[in-house]
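The full complex has more chains than appear here; those shown keep their coordinates.
Naming follows writing order (A and B), and every chain is counted from residue 1.
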Amino acid sequence: MSKAYKKIEIVGVSEKSLSDAIDGAIEKASKTVHGLSWFEVSELRGSIEDGKVAEYQATVLIGFKLD
Amino acid sequence: MSKAYKKIEIVGVSEKSLSDAIDGAIEKASKTVHGLSWFEVSELRGSIEDGKVAEYQATVLIGFKLD
């Protein structure tokens, strides 16, 4: 049977930066899913408290190979 | 390790209304997933029979916290 991938959507959260949030989303996915193959950033946002960024949030689509 | 969320896409169906379909999607998700945190409505549609709405269908993205 032909090869196939599944895409899941993970929101990484970081207090440091948006790139840290992107890396965090991938790191989190790699804890439970094997065969991660690529990622696509779909949204960059965050929360603000007292006029400063409290949380950077990066929504990342992550593709992995199905067995 | 940094905090992260997963987003899943649920289509709620109701014979009564679109808002009932939205609530139904969230209720359904809450039966199997813990830590639901937010939702985003992405599509509102439905089926028609004999000139009347037979089913209201609401596609809802639901975010929940990953452990």
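Rule of thumb we're sticking to: a contact is a pair of C-beta atoms (placed from the backbone, for glycine too) under 8 Å apart; a residue touches a chain by one contact, two chains touch by 3 or more.
Not measured: the values here are computed from a predicted model.
Of the identical chains making up the complex in this file, 2 are positioned in the shown model, whereas the full set numbers 12.
The rule is simple: only the chains that are shown with their structure count from here on.
Chain A contributes residues 8-14, 20-21, 24-25, 27-28, 59 to its touches with chain B in the complex. Listed in rising order, the residues of chain B touching chain A in the complex are 1-8, 61, 63, 66.
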